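Got a structure for you, written out below as structure tokens; questions coming shortly.
One protein chain omitted, others in place.
Per-chain residue numbering starts at 1, and chain names A, B and C are given in the order in which the chains are listed.
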Amino acid sequence: MIEKVLIANRGEIALRVIRTCTALGIKTVAVYSDEDYNSLHVKKATEAYHIGEAAPAKSYLNQEKILEVMLSSGADAVHPGYGFLSENDDFARLCEKNKINFIGPSADSMNLCGDKMRCKDAMLKAQVPTVPGSPGLVKDVEEALKIANEIKYPVLLKSVYGGGGRGIRLVTNDKELKEGFETVTSESISAVGKSAIIVEKFLEKTRHIEYQMCRDKHGNAVHIFERECSIQRRNQKLIEQTPSPVVDQETRDRVGELVVKAAEAVDYTNLGTAEFLRSDDGEFYFIEINARLQVEHPISEMVSGLDFVKLQLDIANGETLPFKQSDLKMNGYAIECRINAEDTFLDFAPSTGPVPDVTIPSGPNVRCDTYLYPGCTVSPFYDSLMAKLCTWGPTFDESRTKMLTALNDFYIQGVETSIPLYKTILNSEEYKSGNLSTDFLKRYDMIEKLTEDLKTEKVEKSEAAVAAAIIHSEFFKNRTQTNETSNSNWKNKLD
Amino acid sequence: MIEKVLIANRGEIALRVIRTCTALGIKTVAVYSDEDYNSLHVKKATEAYHIGEAAPAKSYLNQEKILEVMLSSGADAVHPGYGFLSENDDFARLCEKNKINFIGPSADSMNLCGDKMRCKDAMLKAQVPTVPGSPGLVKDVEEALKIANEIKYPVLLKSVYGGGGRGIRLVTNDKELKEGFETVTSESISAVGKSAIIVEKFLEKTRHIEYQMCRDKHGNAVHIFERECSIQRRNQKLIEQTPSPVVDQETRDRVGELVVKAAEAVDYTNLGTAEFLRSDDGEFYFIEINARLQVEHPISEMVSGLDFVKLQLDIANGETLPFKQSDLKMNGYAIECRINAEDTFLDFAPSTGPVPDVTIPSGPNVRCDTYLYPGCTVSPFYDSLMAKLCTWGPTFDESRTKMLTALNDFYIQGVETSIPLYKTILNSEEYKSGNLSTDFLKRYDMIEKLTEDLKTEKVEKSEAAVAAAIIHSEFFKNRTQTNETSNSNWKNKLD
Amino acid sequence: MDYKISDIEKNFDGKIIENNGNNDYVIKIDDREHQLRILTMDSKGIEFILDQKYHKAKYLSTLTNEMNMVIDNVPITLNMNTHFDKIVYKNSGGVGSGGVQTALKSQIPGKVVSIAVNEGDSVKKGDVVCTLESMKMQVAVKAHKDGVVKNLKIKPTATVAKGDIIADLE
Partner (left out) sequence: MDYKISDIEKNFDGKIIENNGNNDYVIKIDDREHQLRILTMDSKGIEFILDQKYHKAKYLSTLTNEMNMVIDNVPITLNMNTHFDKIVYKNSGGVGSGGVQTALKSQIPGKVVSIAVNEGDSVKKGDVVCTLESMKMQVAVKAHKDGVVKNLKIKPTATVAKGDIIADLE
């Protein structure tokens, strides 16, 4: 039985893990870098150990140092959170070797999930549909033509050595494919000296829908429903919700069965996520497995009533799942907004620095997982996620309006945040009607709408602002006079 | 349709009502006394009107003044909260006369619920069991003897003019009854000049179990499960939970049917509570109806997933209940601790004054309804309830441990609170095993246990306290020296 | 320095033995050494890591020999002196000569609803002297010793604060 967990992470996810451990009477060991002496995870853990400099490579990614703390603190398990070492199979193996219970899948399973080609192979064998295309590299243009005609145009030609939009081309017929094959080959050779092309079906107006999966060490597996995470910027999720507006119970069950197959195909244990693209015609295509607890897990907790960290600990302890698929019922609607430190108008550029004041929203069915507190600092060394604001309601609209109230209550001084953008999105007709896709922001001109909304907000507050300014001037005028004449009225108001 | 609600209340319940109205886009009108200029309900409402002096009779009970604000602000409905005017049928009638939608039962129904004798009569007719005893006053000792033998000893002899333990006697056989009848009669005559006695069965180890009832204006009624509120001091509830550890589904359904009958018997509309005593042998006896939203409603919201204030508004709007009894499913376990400003060791005497600092617990499945904020004041003019701390869990033990964590996180500077007592209770074996009764505190020596726990806590913190004191001394020693020598290390740490 | 915590028998001997700069200290409490790092500090409180454990203390009031603090939400009163035995001796001497205080103080704030005694009345310990109302509750103030009521300081409907003197019992 796990009695003391080292959390090899920081920020809100470290706090999340500490919270469940504390409630279960399990001791926690925090680790922290030079940048994190004053972080909440240090303050909330049973014990806290300094492990190095601010740069992740020198601290949160430093496997040897973290192992040293595990051994000296007597921790019998490690929770990797997400990011950092969470999907590093070398680290999982290091823990296994040192008889530390790694709370996650086995090193071998993690390795398989991380290798996209091998993982896709495993899925094809298990009859889990992946994005149609060549099974591997195509050897020449003739093979590419053959596959394109099988899977139907439009298709993408991708050089496996490309990346970031380079060495990739959308083609819609045989003629374009022939030209494109040549261009992509030469681009790739000129860039990296070699070329290797795959063909993949191009999907339009896709949604990102993922399933929470859960499998114990005895082979019992369930899915814990889907999450729709289509609202993104640069492939980073911004807003997630569950259930998805396009997943009915029949679809949930059908795709859910594929998810259980997927977990079995890679011998996955503990909690993880199977990510899918859903095309506009309603087909689901497996993309990849996230072999860890995910950022957006709270919304699945809200609709399932389960504590996922407790579930992780139970599975790591070798326990059998306490429920069958048929025991799990989805209850209500949950939404998550990722509150990032970024400037929407500066192409989502990071915004860092001290946060002198913060007001964290709360109330029934509002959950805010955050490392923020008045006087904290948003560090440039780590990612921009400051808080995960989640709301639940018995209907989608109650969850949505609760989120709007919570976003209005959320005040973070000192850094730019994504809060105003989310207010605009949640108020939009497109969001309300569930018209989601991964290009949502661009498709519906959300940044322009935001500009308008901010102006309206200012107009509404203008009289109050002028009133505050008038009183401020009066205050300073009076303060100057106070030196000579007694003005007890104002004096009383000074702190 | 209700568009603007005046809230004729203050404190946490005013905030509770504002929260739902805001989410639904309904405007809110707060009223406040001299004591409440800086209260949160004033700050969170759409509009706020000053209505008089601190004493309730001059403000929150001032019907004429509140009506004036209703009319001048254009409010079309009034929410009375609990306490103050909430069960005053004159006020309900005043609203009805002025075409203001009173969010609660009709004035007539409220009047009937408030008259204990008439209400008991209505229940007997509807075949809802009440505490066995004389149907009214007994005319002589012979009638008392007859009834006592029918309902079986032990019985209580009560003078209806008594109160606070006077003019009441427990008797266990005919001989004691004869003596007791004489004593109670003479006690009552010497105290108030007259005597009138009723006989009632004495119930031992009773539990206080109540049912949330809900009935629309079209006669559709449901119960929304039970709450057990047995942990009390001086007949004031301290800790509530749902479900009750002694109510199984069969009992829930059976008593629930009585509750629906009770609501029909008094033509109750809107939300209310039917209170029962449950004797140690498992029988339920109706006591009274609370004709309003109750303090402890959040735990029922947690297990039902419903927003009770929204439900109240919908019913007040004349809508039909959106569910049948069979649609309602109880989900998980919820606990409420009433955080009172009182000194446990001074016989729960009130503790009032400024609260310079407060930390309000939060987190998933933790809900804290409170008017507290750093810098607020606990007023001696109003009741001692500062906060309602509620937790939910898929199991009773998860809910309980979550509550313990939240109680540990809760810090209120400046006043004494019931928080330490609740930690002792929630940690006790008697509470864990569901061994509840209205004399819980005395039966299990909880105040003595608390004394022990506080000492243990001090011992655990003693080294850290000594360390803090050592550093404090060093700090002041150094600060004195700083005037002469430069000690930048310490200077940096001064704010 | 010697430290005594109210309600706990044990005395603690504590001192700083090293200041390593950068807010790092080594302190010694009785026979054990501890690592201490200050995170934040001002006149109102301190946050620090003692060995591997975070603590937060608020200083509520400090006199030369007494300090009231709240540490990790637990209120603690510390007495301190360079030689503790002397203080204990002095204090007990003081109590011995002065006896029980004559002033009856209110332990709660409230409004006076009734006064049960007149000046010159004899009361026994536990007798009700007056009744106060606060938060809709009535609370009796009882005599803390036998005595004769002198200097009755309260009037009906007046307001008293916590710690206010109700009367002297001599």
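Methods note: a contact is a pair of C-beta atoms (placed from the backbone, for glycine too) under 8 Å apart; a residue touches a chain by one contact, two chains touch by 3 or more.
Just so it is clear, the structure is predicted and the values come from calculations on it, not from any experiment.
All shown chains touched by the missing chain in the whole complex, by label: A, B.
Not every partner is drawn; the one left out touches chain A at residues 341, 343, 346-347, 349-353, 357, 380-384, 408-411, 413, 454-455, 457-459, 461-475, 489, 493-495. Those residues of chain B that touch the chain absent from the view are 37-38, 42-49, 73.
In this text, only the chains that are shown with their structure count from here on.
A centroid comparison over C-alpha atoms places A as the chain most distant from chain C. Inter-chain spacing, taken between the CA centroids of chain A and chain C, is 50 Å. Of all residues in chain C, those touching 2 or more other chains are 40, 53, listed in ascending order.
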